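Taken from a larger complex, these chains appear in their original positions, while the remainder are omitted.
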Amino acid sequence: MPDDATPTNTEWVLTISCPDRPGIVHAVTGILVQLGANITESQQFGNPDSEHFFLRLQFVSAATEQEIANALRPVADELSLEVGLDRVGRPVRTLVMVSKAGHCLNDLLFRQRSGQLPIEVVGVVGNHTDLAGLAEFYGVPFHHVPVTAESKEQSEATISELVDSLDVELVVLARYMQILSAELCDRLRGKVINIHHSFLPSFKGARPYHQAHKRGVKLIGATAHFVTTDLDEGPIIEQDVARVDHNQRISDFVALGQEIEARTLARAVKWHAQGRIILDGQRTVIFR
Amino acid sequence: MPDDATPTNTEWVLTISCPDRPGIVHAVTGILVQLGANITESQQFGNPDSEHFFLRLQFVSAATEQEIANALRPVADELSLEVGLDRVGRPVRTLVMVSKAGHCLNDLLFRQRSGQLPIEVVGVVGNHTDLAGLAEFYGVPFHHVPVTAESKEQSEATISELVDSLDVELVVLARYMQILSAELCDRLRGKVINIHHSFLPSFKGARPYHQAHKRGVKLIGATAHFVTTDLDEGPIIEQDVARVDHNQRISDFVALGQEIEARTLARAVKWHAQGRIILDGQRTVIFR
Amino acid sequence: MPDDATPTNTEWVLTISCPDRPGIVHAVTGILVQLGANITESQQFGNPDSEHFFLRLQFVSAATEQEIANALRPVADELSLEVGLDRVGRPVRTLVMVSKAGHCLNDLLFRQRSGQLPIEVVGVVGNHTDLAGLAEFYGVPFHHVPVTAESKEQSEATISELVDSLDVELVVLARYMQILSAELCDRLRGKVINIHHSFLPSFKGARPYHQAHKRGVKLIGATAHFVTTDLDEGPIIEQDVARVDHNQRISDFVALGQEIEARTLARAVKWHAQGRIILDGQRTVIFR
């Protein structure tokens, strides 16, 4: 959360979702005019199926967060708005969970350092230690939390504690090869992004590249999605594919797939950190 | 132009471009609230380089076109708005110009008939007669306007007369292998879309697939752009590419390229007919 | 089938599949050297999983088809080769089956006329009459074969007779909305190509764009595959995708999907007609 002592002329991002009805944009922009704000970016979407309306605004204003929130409250109450407000570019506190494969972690950490991702990776959790060195290179604490059938409950408690103690806002499963319990999924709902190594809903479950190779598909893909209790069924954020042919073996699928996974996950994390993703039932609205 | 006797609850598309300043969206949406309009789609963009602001709104309203125009006038004057107003889905009167290759014409006519393109092709002009039968199949009058060095002036006069007599709003150069004169370009500025068979600015001018093959590129492309007096330099609307390899000959480039050309041009024409393209100097804002 | 009275210096395409073992290429190319042939194109693939070997050769030779076949026979017997031999560019006799949507038929007929597809469409079968005019425009006989629960058996008999009487080598289901019986599938095994309007194995069965929209995917696709008795499970020939977003409705998916379907099917048909597809169990080897 941004504090109140923000500098003048901060840029803010405001996200709104609500039941659709006339006058929403005019009402909200009216508040911004009162606040002396200048809108720098705006996107909206009315879903005729769900009859819900979604709005994302970026604006520059000298008002404090508290002043903005106060000004919005009457309209928010009247129109039943779900409101999100944040400073543009504020690094989102992120916990990355991994197993042995480092391509997604490497990509996220490199992009963060390059200034391309508005996140701060506050910790890396691995159920193996293979990636401790990579985390260390980027100056991020590595937590080894092994998971066995017996230790699973204890391991999840440890993860929950880390989420709390580190003020984690976003958990990224960067090829973490364990399934989170329903309890943890529920607790972190809307805050956990996973990368699945197939073009969902094709090839759910284990070893998707093996499944894809066996089926003889001509494109393989990856899917970044929010984690829900329904495995591989959470709202899709982003997907991408690449072409394969008969000549490529499963190991080629894996190597090519890693490239797709890394860039697909990075986009999803970036959009989430920039407040560009709003949930619309089982679907996502992405204001790119 | 839509007439005034529009039915109640028509859907309208409003496009605005103007110098950027605070309060534009609030002012415009205020007018819409007064008119009892409900916004169904909205996109905006402020270009920090040109300091211009662009807005596209779709809204449903029972007001007539005249009433909407009257209501907008004071705000338009105050904020120096360039305003476009049209009924959503009104077929744009379109003249397609061709030579011998029919892939783009075939695609446009098929899409129009399928209801995918909000245009009405009111005529086809060909400097050859090869495509007369195709036009006829779709019930569109074909005008044979041959062009030679000597007849060029006369030919362009004929085209100008067709544009006038047919109330043409959009001219599409669908692989028309003649260059329009500077006079005609100026007269029809912002109303002529061309498909160039390369990924501009690569391979301007003649025989781009030959140039591309010689250079050994690994992707070939097509570019839909507005026609200006500066050949192949007009504002780009859309581009697309496809992969090629050493094994493909120039004739393969041409065949694959035709597929890219047709779909690239169709997108550009569709967006133009839907009022999704606004000029921003030498660049285009595309509200997809 | 090519006849024997072929002109001198014909270009031939030879396809071979067999159990893998050393010396195959040398043995086959040895025959070609004896025949005074010059290889113009060659591709091969050994599948280490199925331990099968696949070869496609194009060569120029003055020998007759019978002479080539005779020369190959001893090697074919010794190495258990499955051999295919045809003249390059010979138009494959093709029957296109349609319902109401014409985008694939239009694309195939246009490409055939443009010389881009080495097929001869010898007939169009429609269970509706909507596309009779399009077939007629291209000079192709249209056969109206309505299908109801009661008439299905009779309809399939009619189709079988057409396949026989027209010497059909390839049947293309160009958005034909009926399921072929197991008998017909078996009879025409390896000779029927279907276009499914999803990225298989996602969204098998009916109304895939509806399924895709509901699931909130970010890419939609199409799949060209051989038809087998196992619905939507036949060997995949080609797939392609395009990007969609939350803003697009099912009708937008359909329109965009038609473009993907048409080009994906055209590629599959072209490769088949050029002898570039060899079956490898449930997968395809595509020698592009």
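Think of it as A, B and C in the order they're written, each chain with its own count starting at 1.
The definition used in the following text is that a residue touches a chain if its C-beta (ideal position, glycine included) is under 8 Å from a C-beta of that chain, and two chains touch if they have at least 3 such contacts.
Here the structure is a predicted model, which means the values were calculated and not measured.
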Assembly copy number, counted for this structure file with 3 shown: 4
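One rule holds for everything that comes next: only the chains that are shown with their structure count from here on.
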Inter-copy rotation, chain A to chain C, in degrees (Cα atoms; steps of 5): 180
Numbering shared by both copies at the chain C-chain B contact, with half separating same from different: same
Centre-of-Cα separation between chain C and chain B, whole angstrom: 36
Separation of mean Cα positions, chain C and chain A [Å, integer]: 42
Residues of chain C engaged with two or more neighbouring chains: 247, 288
Touching residues (chain side chain B, partner chain C) in the complex: 41, 102-103, 106, 110, 114, 116, 133, 137, 247, 255, 258-259, 263
Partner chain C, residues of chain A touching it in the complex: 45, 47-48, 199-203, 214-219, 221, 235-241, 245-247, 249, 280, 282-286, 288
Partner chain A, residues of chain B touching it in the complex: 22-23, 25-26, 29-30, 32-33, 36-44, 46
